[in-house]
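This report concerns only the one structure given below.
All protein chains of the complex are present and in place, except for one that has been dropped.
In order of appearance the chains are A, B and C, and numbering begins at 1 in each one.
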Amino acid sequence: MTFTLPPYKQPDFTQPPLTDAPLARFVPVESAGVAPQNFHATSIYPEYFQLERGMWVMPEKSRMDCVVVRDGDTLHVVEPRRLAPGDLVCVGRREDGEDGIFVQTEPFGAVDGGAEKFAFRTRMTRESSFSIDYDELYSLLQYERDNGFILWVLGPAVVFDHDSREALARLVRQGYVQGLLAGNALATHDMEAAIHTTALGQGLYSKRSAPLGHYHHLDTLNEVRRAGSMPAAIESGLVRNGVMHAIHEKNIPYVLAGSIRDDGPMPEVMADCYAAQDAMRALVQQATTVIAMATQLHSIAVGNMTPSYTVTTHGVRPVFFYSVDMSEFVINKLANRGSLSARSILTNVQDFLVTTERGLRDWCREGPPPPPEE
Amino acid sequence: MTFTLPPYKQPDFTQPPLTDAPLARFVPVESAGVAPQNFHATSIYPEYFQLERGMWVMPEKSRMDCVVVRDGDTLHVVEPRRLAPGDLVCVGRREDGEDGIFVQTEPFGAVDGGAEKFAFRTRMTRESSFSIDYDELYSLLQYERDNGFILWVLGPAVVFDHDSREALARLVRQGYVQGLLAGNALATHDMEAAIHTTALGQGLYSKRSAPLGHYHHLDTLNEVRRAGSMPAAIESGLVRNGVMHAIHEKNIPYVLAGSIRDDGPMPEVMADCYAAQDAMRALVQQATTVIAMATQLHSIAVGNMTPSYTVTTHGVRPVFFYSVDMSEFVINKLANRGSLSARSILTNVQDFLVTTERGLRDWCREGPPPPPEE
Amino acid sequence: MTFTLPPYKQPDFTQPPLTDAPLARFVPVESAGVAPQNFHATSIYPEYFQLERGMWVMPEKSRMDCVVVRDGDTLHVVEPRRLAPGDLVCVGRREDGEDGIFVQTEPFGAVDGGAEKFAFRTRMTRESSFSIDYDELYSLLQYERDNGFILWVLGPAVVFDHDSREALARLVRQGYVQGLLAGNALATHDMEAAIHTTALGQGLYSKRSAPLGHYHHLDTLNEVRRAGSMPAAIESGLVRNGVMHAIHEKNIPYVLAGSIRDDGPMPEVMADCYAAQDAMRALVQQATTVIAMATQLHSIAVGNMTPSYTVTTHGVRPVFFYSVDMSEFVINKLANRGSLSARSILTNVQDFLVTTERGLRDWCREGPPPPPEE
Partner (left out) sequence: MTFTLPPYKQPDFTQPPLTDAPLARFVPVESAGVAPQNFHATSIYPEYFQLERGMWVMPEKSRMDCVVVRDGDTLHVVEPRRLAPGDLVCVGRREDGEDGIFVQTEPFGAVDGGAEKFAFRTRMTRESSFSIDYDELYSLLQYERDNGFILWVLGPAVVFDHDSREALARLVRQGYVQGLLAGNALATHDMEAAIHTTALGQGLYSKRSAPLGHYHHLDTLNEVRRAGSMPAAIESGLVRNGVMHAIHEKNIPYVLAGSIRDDGPMPEVMADCYAAQDAMRALVQQATTVIAMATQLHSIAVGNMTPSYTVTTHGVRPVFFYSVDMSEFVINKLANRGSLSARSILTNVQDFLVTTERGLRDWCREGPPPPPEE
């Protein structure tokens, strides 16, 4: 199969009751970081606000659970903590025009056949069939590499295994990773692997415990901090391979968010979690496909800030969100938070990465496989 | 890496205190299916019984939690329920010679490097590194296909996905499956896939719910029962592909054990669970490698009846036991039951099968990959 | 809250299109255990078959995935394997009258407020709130003890802990357990606890490993087999406490189904799994509430054979099905199989039993607690 973008369904504002809708109301902020009462909170969907009679405006870069701030004829979706006194915040909670607000909850038809099929399934479990998801993913990533922006959200388990770390570094070099969100541990253990060929002191391939191996990640952090930065550590030859090496080589933007469980941290890690959240959202706003794996915290954080759509030069298009995890719990938790548009693959991320890298290589060489007859 | 069998460490019975050990004692059974008090129960290890001064005899086909029955100079390991009045059962529970019984708890040195490395690891989780396990498995399966007997224990999830069902059928045709233990559901859903291209009514690849799809597995069972047997269903053309088709084609021995949750069942399913246990053990006694996946019940049942060693024309050699599952719970449960020699891979069986089939194909074409430097 | 039975919604057969429906068709069986093509398979819901113009008959004791056999004006729901040549089996798969068959998919309104609330929730996880489920369960069990039949389905983990085994035995003695479905392991480890105060050789309370403790369950099985039966073992004084002791004392009916992983087995265990299935269904047909815990195999088996309704002297009433497990996977698996009416509590069964026994005791002493204001 070859991927094609689904067309966007523009709401028709020329029909009642929308023709009778009032203008959206905006109320100024009084105290910094506090929204007016009855503020409107955004969803993951495209939303329209009637600014003047017949002029319905959609903010281009949305995320859920934020407020809408008017700046002339432009609307911004803003975290409440970032509100300044005087900001004009939309108020009203009805979503079918009654408050001058319209939420488009079915923005796209069947997405390459996928979204529709999804609807037929009741519960996804580890026993769900995932062959088609892999094939659709290959097709999507080929398209996005040239026409979109593929953002990866990664927990450290992806570099705890020799083959998956190699596969991921190859995906970076081949252009399938266009942005990276992670924490301190990913960079630390990736560089531990480069310097010591271990993860937390165990052979990355052999699983042999190295003598004094529990010092490896501490020494890695210390030596990179001594070098002053991760780029300096790479350019000095201290770190000669791996994921962060490839990220550096290809000049891929990334955010490493700090956490209370960090050792070190690496020099590039952001200590302020809300500054990190802002930096992460800046990358999410560019994203057209997000792949989150092996991290509950980051998957949910990014799930919360990823809308179902984005506006590009092609117009309004979907943002695809894949979540890869071993546990039904994480998948259900994402669903319960309202990140409804996520697709999930329940498996070990090691296998997922090795399989995906290989599948993409075959796809490039041989083209898409014919779908099985059914 | 190329697989080589580890040498067996024969105990030295010419040294004290074993030279001073008494003869093993055997007591006749009084009631059918009831062992004498103080009966000796077998472990997963090679065990020796001194039948005459200096003559220590090891039963060739053991399993844990059974009793040892003497038949002249031969010893049989027998489930207590199978005891007949008059059977001579070994009594005594000390295992270092004091009762004429010696248990060899370290029969093999480092198994291809593997067993030793294992010792270094503390807890296996989904974040453990599995690259080496795949490579060792390819190497092992190449060896066993020609020199051993590879027994698979399978839950129905392996045929719920298009690619994994194909991979498994190819593994059968290529000779890597030499025996099969499963339940009614594996055969049912494999044949449902052949006839309807669905699993429980959902497209095996497309995941589309078929109209009246919940009838598919019931119709499949009914039509195979009408045909009279699975071979008849295959030969009539009703079933044209899949795992059971390949098993039939290659004439692979199998046991399908019935369970209280079966629909149908398929004609070949054994209704009596102890008769099924006996038939399963007959296959396990031939096995040199066992791969159990996606079934807690069968994995534990077979784990319980698989010893750590077997005797072949090559002498005493290990039996390898792999368990593939999504859940740490199942892995720990196997360990807690005393099936200590099992290796585990924590992943989705769909990915495991696709990856393994492909890895074996590459191995055949290109030979074993050089291990990474560490 | 006090439990009251919801009224049954009788379909109205005097309105079109049902007034125009044809008679249901019945076709004779040709070969034993094989249904006619196009057989109608039952659901978990009440189903009606028009036998004569205006005479719609509902089978009283249903279960899903079976066929409907006509015996004069009475209908029986029969497993296909039990069909005899000449049996008249209903054919037709449309369920809104077109084939003379009508399925009542909404038989009851809000069940004590519960079923309705259920509908509002999206996904149940370990983070769902369970306070109300406990309170509703206490209320339900008080009612059912006097007016229904409470059937428990138990895995062996319920007797692996001192306090939960005591709580369960008390529930039996207090009348809240009116039938029991389990396997060999439950009886074995319960009696091991009675004889040796261990579970699999570990102190039930202290968790200390007993010397030669791995013999305890084998000795227990051997001694009960020597006694000839579990009742004989109890009456001889070998087994002086525990769950099976209370079951015996109160003369509670039970079925122990054999499995391929059994040691022993206990004398009362049924070796033929389809005979066991029939015996289990005979108890399920009496059940008005089923509580299944700590066993995936038995929970799903019983889930499959439990309809959403039963007919008692009070008329048509719901059958309540509770599933208690640690894992979202088991819960979703039950849901995916069509056992949609199950309520689930995600927790450790030890805590569930201790909490439930205590909650029922308080309820008896103090009456139902007032619900919190909301």
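Convention: contacts are C-beta pairs under 8 Å (C-beta built on N, C-alpha and C of every residue); 3 or more make two chains touch, one makes a residue touch a chain.
Just so it is clear, the model here is predicted, and its values are computed rather than measured.
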Out of A:23, A:282 or A:297, which is the one that touches the chain we can't see? A:297
Touching the absent chain in the whole complex: find that residue among A:51, A:276 or A:349. A:276
The missing chain sits against subunit A at residues 31, 33-35, 37, 39, 41, 65, 79-81, 93, 200, 212, 214-215, 218, 221-222, 225-226, 257-265, 271-277, 280, 296-298, 300-301, 304, 326-327, 329, 336, 338
Subunit B residues touching the omitted chain (full complex): 122-127, 327-329, 332-333, 335-336
For the chain that got dropped from the picture, name the residues of subunit C it touches. 117, 120-121, 126-132, 134, 157, 160-164, 197, 199, 202-209, 326, 346-348, 350-352, 354-355, 358, 371-374
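Just so we're on the same page, only the chains that are shown with their structure count from here on.
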Measure off the straight-line distance from the CA centroid of subunit A to the CA centroid of subunit C, and report it in whole Å. 44
Using mean C-alpha positions as chain centres, tell me how far subunit B is from subunit C in Å, no decimals. 32
Counting only residues that touch at least 2 other chains, which ones in subunit C make the list? 327, 329, 336
